[in-house]
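Mind having a look at this structure? Questions to follow.
Left out: one protein chain. Kept in place: all the others.
Moving on to chain A:
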Amino acid sequence: MFELAELRSFWVYLSASPLLGLTLTLCAYAVAQAMYARCKFSALANPVAIAIALVCAVLWLSGMSYERYFAGAQFVHFLLGPATVALAVPLVRQLPRLRRAFLPVTLALVCGSVTAIVSAVCIVVALGGTAELARSAGPKSATTPIAMAVSERLGGLPSLTAVLVIGTGIFGAVTARFLFGWMKIHSHEVRGFALGVASHGIGTARAFQVSAEMGAFAGLGMGLNGVLTALLAPGLIPLVLRWLGV
């Protein structure tokens, strides 16, 4: 009995410091990576999804609040900023290829970005979703801060948009390989760029696991689609909604 009480007080002591949340995040990621390797790097064993599920399970079982967890996890979260800046490095390496492909890349970007916004709004409305839900789903292919800002400006639900953005990232990272295999698209540049446009940072993380050039083109697609969605979505989404009569 005494030992149990001791263990309990030790847990309370540990969970009061940021150390536990940080350690938990890194452990969950290490386990997710090991499972990903065990599954022979199959796209189905997406390490982001596995690590999120593991952390959620631990929080649920231990009764630890998200705020307490994030006190430690914020140190990892913070690195997203510098990592985004770092995407410029592989991009410069691909510059000669990029120069040659300037026109095709621009065309593909505009078509992909418009498809992402219009198809999300149309499908949600067609299946009985309200205009508010459609506004929340429209910017889902852009990176989280852009998507949430667009959703808020249009009168959507920013927190719902955040859920849809993460879902889009994981779903794209998991399914892209099978879709491209079926479509017989083998070029790493083409696969990477499409992954970045459709599934932002999580698609880009997946692309980097396959090859550096696929990652570079994914980073390019993610960055460009973020900027274009911020510019296009505020005009395009109300237009599509009016056209659909919602």
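Quick note on the criterion: a contact is a pair of C-beta atoms (placed from the backbone, for glycine too) under 8 Å apart; a residue touches a chain by one contact, two chains touch by 3 or more; residues count from 1.
Here is the rule we go by: contacts and distances are computed from a predicted model.
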| item | value |
| --- | --- |
| Name per UniProt, for the chain absent here [options: "Cation/H+ exchanger transmembrane domain-containing protein", "CidA/LrgA family protein", "ABC transporter permease" or "3-methyl-2-oxobutanoate dehydrogenase (2-methylpropanoyl-transferring)"] | "CidA/LrgA family protein" |
| Option from A:43, A:59 or A:246 whose C-beta touches the chain left out | A:59 |
| Contact footprint on chain A, counting only the chain that is left out | 25-26, 28-29, 47-49, 51-52, 55-56, 59, 66, 69-70, 73-74, 76-77, 79-92, 95, 97, 100-101, 103-105, 107-109, 111-112, 115-116, 119-121, 123-124, 126-130, 133-134, 137, 140-141, 143-146, 149-150, 153, 157, 159-160, 162-164, 166-169, 171-172, 175-176, 179-180, 183, 185-187, 189-191, 193-195, 197-199, 201-202, 204-206, 208-209, 212, 215, 217, 219, 221, 223, 226-227, 230 |
